[in-house]
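Of the protein chains in this complex, one is absent; all others appear in place.
Chain nomenclature is as follows: A and B, assigned in order of appearance, with residue numbering initiated at 1 for each chain independently.
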Amino acid sequence: MEMFIQTLVAGILIGGVYALIGIGMTLIMGVMRIINLAHGQLMMVAMYITFVLYQFLNIDPYFALLVAPPALFLIGAAIQRYLLNPLIKIESIIPENQVLMTVGIGIVLTETIRFMFSSDYKSVKTSYSTATFNIGAISWNVPMVVAFILAVVLTASLFFFLLKTDVGKSVRATAQNKDAAMIMGINAEWITQLTYGLGAAMAAAGGTLLLPIYYLFPDVGGPFTLKAFIITILGGLGSAVGAIMGGLVLGVAESLGATYISMALKDAIGMVIFLLVLVFLPGGLKQLTKV
Amino acid sequence: MKSLYAKIAVLALLAVFPLFVGSDYYRHLVIIALMWVVIGASWNLLAGYTGQVSFGHAIFFGVGAYTAGLCTTQLGISAWWGMLLGGPAAMLVGILIGFICFRLRGAYFALATIAIAEILRLIAIVWRDFTEGMQGILIIQTFRSKVPYYYLALGIAVICMLLIYKIIKSKWGFYFIAIREDQDAAEALGISTFRYKSLSLMVSSFFTGLAGAFYMNYMGFIDPEVVFSLHFISIMAILVSIIGGAGTMWGPSVGAFIMVMLQELFRSSFFGYAPSWVSHAHAMAFGVLVILVIRFMANGVVGDWSKITNLWSKGKPAALVTNGN
Partner (left out) sequence: MHFFETHRLTKAFGGLIAVNNVTFHVEEGEIYGLIGPNGSGKTTVFNLITAYYPITSGTIRFRGKEMNGLPTWKVCKEGIGRTFQIVKPLARMTVLENVMTSAFCRTSNTAEAREKALEVLQFCEMEKKIDFPAKGLTIGDRKRMEIARALATSPKLLLLDETMAGLTPQEQADGVQLIRKMRNAGITIIIVEHIMHVIMNLCDRILCINYGQEIARGTPAEVANNQNVIEAYLGKE
């Protein structure tokens, strides 16, 4: 029983960070109607930025939260503007060419990082990386708890932004109906850039929060791209609230799977959930709750 | 008519190629290119003609390859049986995926293909007792000469292209294109979009599986990272089609030769003329190529050719080729 609760706790904590990353992709999905297959790779770039700040300038990873996400915001917005947006005007047989473009971007990001840092594993070992505290019989990993709390704070501020600010409302309007939004005078092109930038920044924040606990290598992005899209599907393609639940479900399922089934199959569990959702609940979790 | 002669000439050239080129290296390249002709044409039938974009054709390639490999390691029979079983096995997987995804509209199919390729890769890695895991499957090739493999690959490619050509010119071809253009309209015209998407996927997965089984027999070695690779199988299949011209009959064949050549140029550092670090950059080159092709050549050599010049009459977009030619 204790082991079960311990596993559950670990799953929820990591799930909070997953949710943060997943919301980024969900935002992009909502506004651009594409799956961003460079999502994990953008996160990976942010992790390297954080790593460099720590390694060479001795900046604490949590401070890097002030650097890496803004940097990725700019990179993301530039990618949207110069690589993705021009595709809208190209008439091609394959409608998914934006998605395919993100695959190319993902490869280039990964290979650029490999070129600069080699394929070696890196890590940021802070003084608190392995620190834990106990509540009852359950032990809590400090950086995980901090990551979870910060993820919740960031998610909450994103919601505040989307629900309460004018720009945020424009983002939601564009996601609901692009044409109508444009008629209402919203500059959809600008909103789309902003959204992709924001999506990348959310992924960056997630990556930065994970860094004290994770190993870092150029190929770390791929699996996270897959996680993010599983979350997006779980949440029901474009629902931010759904994505939070999706992130938590994925975190818990992976955690339980790793403990009770097999560590090696941990990554497959998300995929299996994805297929189950596809078969039994194609509208995603939001279908259950109507939010 | 002129284009028919051109095709016969290309075929004749391919048929006599090994008689004049003794180098195993060049024979190998053409064998691999012919294999990609099959995979590219298969992907193109499904995505270019039917509009169902797969990001995971490695599923079918891998299933075909593993079917052949497992014939030897698990059943103790020749991997050549895989040439018989690989296609149907991949098709079975295709039917299952179609059954799940084709009832839903939207990006589900594309996403499911990525996920399933990933699941199969992980299974192939983890289930060591059955698949040998990361070690992969090693068999002893039947022939030391490349020539038998060459003609086998050529035969498969020719049969595949002929069949797909027949399909495109028939009712199925019209139905596939109608589904690509507008699913609602297609249904109103009496087309079961579910059934015809599934049929397209069945043909596509069958030939991709066959190519996988051939790969096992030819290379004598497979492992999960190779045959279930997102980049080097699934995305490669997309690139082959797009660079040649998605939704055109012969585009993917052209694309297969271009892509294999480009890949080899980088892998070999431009045959040793470029500094050796170039060979390490071939993944990078691949990514850059994806970006450039999508950005500047979305309809490929064949598809965009006629836009620029009007010299190549068969380069018309897919739908326009269906009558005449």
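Convention: a residue touches a chain if its C-beta (ideal position, glycine included) is under 8 Å from a C-beta of that chain, and two chains touch if they have at least 3 such contacts.
Quick caveat: nothing in here was measured; it's all calculated off a predicted structure.
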Chains in view that touch the one left out, judged over the entire complex: B
Contact with the hidden chain (one of B:Ala185, B:Met261 or B:Leu292): B:Ala185
Residue, one of B:Ile32, B:Met83, B:Ile139 or B:Ile177, that touches the chain absent here: B:Ile177
From B:Lys169, B:His280 or B:Arg295, residue that would touch the chain that is not displayed: B:Lys169
Touching residues on chain B - with respect to the absent chain: 169-171, 174-175, 177-178, 181-182, 184-193, 317-320, 322-323
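FYI, only the chains that are shown with their structure count from here on.
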Complex contacts: residues of chain A adjacent to chain B: 35, 37, 83, 86-87, 90-97, 99-101, 103-108, 110-112, 114-115, 222, 226, 229-230, 233, 237, 262, 264-265, 267-268, 271-272, 274-275, 278-279, 282
Contact footprint of chain A on chain B as seen in their complex: 47-48, 51, 53, 55, 100-101, 104, 106-108, 110-112, 114-116, 118-119, 122-123, 125-126, 180, 230-231, 235, 238, 242, 246-247, 281, 283-284, 286-291, 294-295, 298-299, 303, 317-318
